[in-house]
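Note that this complex is displayed minus one protein chain, with the remaining chains in position.
Chain nomenclature is as follows: A and B, assigned in order of appearance, with residue numbering initiated at 1 for each chain independently.
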Amino acid sequence: MATIFGIPLMALFGQLLIGLINGSFYALLSLGLAVIFGMLNIINFAHGALYMLGAVTAYLLLNYAGIGYWPALIIAPIVIGVLGMVIERLLLQWLYKLDHLYGLLLTFGLALILEGVARNYLGTAGLPYSLPDSLRGGHNLGFMYLPNYRAWVIAVSLVVCFGTWFAIERTRLGANLRAATENPTLVRALGINVPRMITLTYGFGVALAAFAGVMAAPIYNVSPNMGSELIIVVFAVVVIGGMGSILGAIFSGFGLGVVEGLTKVFYPEASSTVIFVVMAVVLLVRPGGLFGRRA
Amino acid sequence: MLKWKVGLAALAATLVCGAANAQQINVKIGVLTDMASLYADDTGLGSVAAANLAAKDFMKGHPNVKVEVVSADHQNKPDVATGIASKWFDVDHVDMITDVPTSSVALALMPVAAQKNKALIYSGPGSSDITGSKCNANTVHWTYDTWMLANGTGKAIVKNGGDTWFFITADYAFGHALERDTSAVVKANGGKVLGAVSVPINNSDFSSFLLQAQQSKAKIIGLANAGGDTINAIKQGAEFGIAAGGQKFAGLLIFAPDIKALGLKAAQGLMFTETFYWDMNDGTRAWTKRWDKERNAPGKLPSMNMAGVYSGTLAYLEAVVAVGSAKDGKAVVDKMKTMSFKDPLFGTTTVRADGRGIHPAYLFEVKKPEESKGPGDLYKLRATIPADEAFRPLKDGGCPLVKG
Partner (left out) sequence: MQRGTDPPAGRALTLGTRSQTIAFVVLVIALAVAPFFTYPLFLMEFMCFALFALAFNLLIGYVGLLSFGHALYFGWASYLSAYAAKSWGLSPELSILVGTATAAVLGAIAGSLAIRRQGIYFAMITLALAQMMYFVALRVKFTGGEDGIQTVPRGHLFGVVNLSNDMAMYFLVLVIFLGGFLLIHRIIHSPFGEVLKAIRENELRTISLGYKVDRYKLMAFVLSATLAGLAGATKALVVQIASLTDVYWPMSGEVVLMTLVGGLGTVFGPIVGSFVILSMQYKLAWMGQWVLVIQGVIFVACVLLFRRGLVGELAHWLRIRL
């Protein structure tokens, strides 16, 4: 069998595919973060906690209302999105004129609160949530066994990512939003309700995080800590892609998934740290990230 | 809140029996545990409830003894733990600290207790070094340790036909120790280790490592990790068709709350070793009911760690009465090593010269969903390992307290 650096070629393909799958998760998560930063200039540290709440909502829907995975994919993001809008109106709107630092600190505090409360009611070991029956099983691709659910994840991720990018970069609504970020007074003068747009945008970014949470629930352990483990990695992804850039977040999400996947094969112990190495290198070489605007 | 209840109960008891001439003994016990993080469901408030139960039960039978229980969260950090422990010992007159999950924390506390001559009754940590190379005269290690887990689970599985292994190991000292001990047992019983991969802790996605395990074609995938990592690996294993491919998981460190979190669909067939299960017999069932009332939170199961806090605390208190006071930690621990303790949770426990508490261990297998009759009905018993075989032989530990 052909080998590269001692690893069979077939095995490497399998790992690359897995890397892409993980990357699609990163892309989905960092998308919401990029939207929120790009449009609101808020560094949303609560993103991980909101992702977790999406997964928890899916669990609660299943356990207490008998509502399964498919409806949860729609209901949970809406519920958490509304929560996001409440947060924006109550807490975040006072911070837009201030330094980035304050938004980051406030959302960091928010994350602590959300996770702590969830922990108190749900414990830390985790909550059971199984794969939906229609997505069980998988196919043997020769070089690996691909679970159907993972294929589903890539497909959904691509659709959502490019859908969002299209909506923001290519539609009128998106154009209004981008204009409102650059010059809110002027856009307001044109009759557009800027504060409402901003609230809805934050809600949308949060809904994306919750959506990723529901997608994660069947395969990752649903526990109050699940967000805090991912949040700084997702941060790194967004920074590498360029903090305001949607496309940057998508590409760096997928790209970093692959890089991490390769590291898991050749130097697995470093797989949690490799993203930071990449981040440091990218920031030193290209100041604004790969696709981003200058700091 | 609970502190007051315990204090009042004690006061009432002493008033009623004021006529008795028994000497008044005061004991203060600290439950130092993980309340918010990785092990919170396996220990945490459940251990505090267990300690409170032990205090109440003991005071009922011994009206001249006043037991007070305090608790704190060490957040799995050695320096936070030593800070709290030092303050407890120096300022708050705490005589004994119990539970202490996370081996790095447990090891850090041992010199502190030795220096201040207090007692440690460990039920939470796993490292076999606690009664091995790092043993001291003030520590008793109850419930389990990594040697027992490796030996119980590893040996039983190899004998059952699982003779080729691949390890997924959490990349920290504890994970490596678990892998090392289990590897040794596997090889000693005629099995082979085909490979291993080291994974950073708190890793959510195991697909890459499961793929490597599948490619190794080992019959058994040993999970040398704990908590969320184990749960994630098993959950994703179900997804990737590990069982369908003819491979099985061996959970080297897993507790009842973790099984509950996984659900029977994902966890069925998993084999592991524990020293307590709530549904073993009438004694354990009755105790679990009372623990549930004390814990006062819905849907929780007692883990073996929590049971060990109850059992170990009772044993400690019996030794305190035998010595007459709790002030000299080493004296109480020495007394424990001469006594034998019986309770409905562990049966009979004796304490060896190296501080190791010995009781029987059980090999469990997780039931299939169709075999389970209710939400807590998780395990079936596969084998019982008698106390003298379940733990590492005294001479093999390298503990300086063991003569010859």
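In the analysis below, a residue touches a chain if its C-beta (ideal position, glycine included) is under 8 Å from a C-beta of that chain, and two chains touch if they have at least 3 such contacts.
Please read these numbers as outputs of a predicted model, since none were measured by experiment.
*Asks:* Among A:Leu12, A:Ile36 or A:Leu110, choose the residue that contacts the chain missing from this document, as touch is defined above.
*Replies:* Considering the complete complex, A:Leu110 is the one touching the chain left out.
*Asks:* Which candidate, B:Ala51, B:Val94, B:Leu107 or B:Val321, sits in contact with the chain we can't see?
*Replies:* Final answer for the missing-chain contact: B:Leu107.
*Asks:* Out of B:Ile25, B:Leu53, B:Val70 or B:Ile121, point to the residue that touches the absent chain in the complete complex.
*Replies:* Here the residue in touch with the unshown chain is B:Val70.
*Asks:* Hey, which chain A residues sit against the chain that's not shown?
*Replies:* 43, 91, 94-95, 98-102, 105-106, 108-117, 119-120, 232, 235-236, 239, 243, 269-270, 272-273, 276-277, 279-280, 283-284, 287-288, 295
*Asks:* Which chain B residues touch the hidden chain?
*Replies:* 35-36, 40, 44-45, 70-73, 77-80, 82-84, 86-87, 90-91, 103-104, 107-108, 111, 171-174
Following the convention adopted for this analysis, only the chains that are shown with their structure count from here on.
*Asks:* List the residues on chain B that touch chain A in their complex, please.
*Replies:* Its residues touching chain A are 36-42, 171, 197-200, 202-205, 207-209, 211-212, 214-215, 227-228, 231-232, 235-236, 238-241, 245, 257-258, 260-263, 265-266, 300.
*Asks:* If we count contacts the way the header does, which residues on chain A are in touch with chain B in the complex?
*Replies:* For this pair, the touching residues of chain A are 8, 11, 14-15, 18-19, 21-22, 25, 116, 119, 123-131, 137-138, 144-145, 147, 149-150, 218-221, 223, 225-226, 229-230, 261, 264-265, 268-273.
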